[in-house]
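Heads up, the thing below is written out as structure tokens.
Certain chains of the assembly are absent from this excerpt, and the rest are unmoved.
To keep things simple, chains are lettered A, B and C as they appear, and every chain counts its residues starting from 1.
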Amino acid sequence: MKAFTPEIEVAIARTRDEVAALHSELVRNGLVAWTGGNVSGRVPGADVFVIKPSGVSYDELSPENMIVCDLDGSIIPDTPGSERAPSSDTAAHAYVYRNMEHVGGVVHTHSPYATAWAARGEAIPCVLTAMADEFGGEIPVGPFAIIGDDSIGRGIVETLSGHRSRAVLMRNHGPFTIGRDARDAVKAAVMLEDVARTVHIARQGGEPLQIPQGAIDSLYDRYQNVYGQHAKAVLP
Amino acid sequence: MKAFTPEIEVAIARTRDEVAALHSELVRNGLVAWTGGNVSGRVPGADVFVIKPSGVSYDELSPENMIVCDLDGSIIPDTPGSERAPSSDTAAHAYVYRNMEHVGGVVHTHSPYATAWAARGEAIPCVLTAMADEFGGEIPVGPFAIIGDDSIGRGIVETLSGHRSRAVLMRNHGPFTIGRDARDAVKAAVMLEDVARTVHIARQGGEPLQIPQGAIDSLYDRYQNVYGQHAKAVLP
Amino acid sequence: MKAFTPEIEVAIARTRDEVAALHSELVRNGLVAWTGGNVSGRVPGADVFVIKPSGVSYDELSPENMIVCDLDGSIIPDTPGSERAPSSDTAAHAYVYRNMEHVGGVVHTHSPYATAWAARGEAIPCVLTAMADEFGGEIPVGPFAIIGDDSIGRGIVETLSGHRSRAVLMRNHGPFTIGRDARDAVKAAVMLEDVARTVHIARQGGEPLQIPQGAIDSLYDRYQNVYGQHAKAVLP
């Protein structure tokens, strides 16, 4: 068993609790069906992250069956949960953590409205002030990539690097979101589905009105710095 | 600490309870995502209102963390909750209370169907008897306005003054509703989303039929005066 | 207080329980918003029916606050609940009971998909075997009628008399359903919304295929006589 310091052991335990609990938000917000979807969180101060096991029912998820992986996506042996297979999207999560060091959480779902935009390979235009607040503009589309190598992770990183959006619509697949920590990435997944749905509905009845770019910029700036109980760290 | 009379202290406590509890109706009726949305209520007999803190989870809202503000939107110091930041929409709520004295409650959400009409800047036509009952006609659109000054509050007041509707669709943003008290404003938010959805669905299949203006008028009149367990005060 | 026989008192008590409990099915199936919607049930062996009070929250409904009315829609004085106003749709329910003696239950909602068809004044075509089973063909549209006289009740009775359907879409208003008893009318309201939604969705993607009339007839016949744990009484 790999020797972590006591401080890291505490941080791992806390991340297990947090990641396990956050999965219930995917269910509560209608983002996932059956065992689909996954949340991971980077352990502060260590080169490891915590992720959901593969194909396990949401009712059975607990801190103990979360899986600890290193940044190559390999399971840390002899840790709780290490006897199980991690989420089949683990390689994509690991790629993001290796290449975006400010990212502390990653979420993947097939939430229906966001995935519908992804199926058409169409970015979601920023026609809501809530999108400007949360994502700073449109939600971009990532490339078509199938599981089995680094191509999903690479597609996420290439699309989101230098972009304000914490969400990417992987073509014909579904959304990935990133955040400061796992909770922030889950929030992005929830807000993404909300705006994907609202803009879809809006467009069914005609063309939504544009928001001037200057207004988008100032909404994004204010929200990233002022909203909530304390100013938020801005993602690069 | 500002000295309120004992009667006002009781009224504040009652409004805290009411406003905190009413937030759960936003969740139950699917009007809000994550920490979005807010309810406020004017304290009867005092120039203060009670509003939700900013960016706090719906699960954690309680009477104690509601925030008491004066009609300029400033927090009353040394009251429970005053250490937190109030809803980022507090200035808009305050503007409404300052300028519409018959209003005792204000609600803001990004409920998906109402917000979709707002994204197109399109009023919801009155093609349902339930709309005639509850809103007396179409749901109007308010101007595009961004947070940071009085422009949202002013847009609400200018659109709803002299209008039968207790709901306004702020362009590219979402709905605000007003009411006699916080509960009445929440009811308006729930009914608004219900009619926004039904009229949207109706229009996807063709043109809804018109309701004659005379029928709209008599439905509205009856509902405001007869429905429920007692005649309701009519909003001016 | 009107003197009922002990047997009728027992039947009234049972109907109160049943009608109060059935309202929760309207909520559970997403057919109602806020205090909208109502269920009533005829008391077997007596010329009275039990209905919901007006404008009361679904959480507060109980057998005790249900209201007993005669077939003119007048409250039976000095019975539990008689101090409250009954549903504003009571006159329509009473008209149905007076004029359709085989009807033992009536339900009214503004369920969104059924109401959307009603807003266009368009019958729902029978393109699903489940519709043939349950309704024996299309769901018809009733006239535009506003509250205040017998016109809603008359519209329901005229549309459904001699029709297989237990559901009518009142124009610009919403559905009313009837049944052998209150439970059967609630079932019809639930199944109506289900088929209203499915046929709506089907039509968004193109024209649904027709079902031959002979197949509709034999499905309806079988379902009315064979389905469930015992053969059902056929509505005339």
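As a convention for this text, a contact is a pair of C-beta atoms (placed from the backbone, for glycine too) under 8 Å apart; a residue touches a chain by one contact, two chains touch by 3 or more.
Everything numeric in this text was worked out from a predicted model, so none of it was measured.
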For this file the homomeric complex, of which 3 subunits appear, totals 4
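Note that in this section only the chains that are shown with their structure count from here on.
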How many degrees of rotation map chain A onto its copy chain B on CA atoms, rounded to the nearest 5?
-> 90
With centres defined as the mean of Cα atoms, the chain at greatest distance from chain A is chain C
Whole-Å gap separating chain A and chain B, where each centre is the average of the chain's CA atoms | 32
Chain A and chain C, separation of their C-alpha mean positions in angstrom = 46
Touching two or more other chains in chain B are residues 204
Which bits of chain A are touching chain B when the two form their complex?
-> 29, 127-130, 187, 190-191, 193-194, 197-199, 201-202, 204-209, 211, 215, 218-219, 222, 226-229
Of all residues in chain C, which touch chain B in the complex?
-> 33-36, 53-56, 84-85, 88, 110, 112-113, 115-117, 119-122, 144, 146-148, 171-174, 200, 203-204
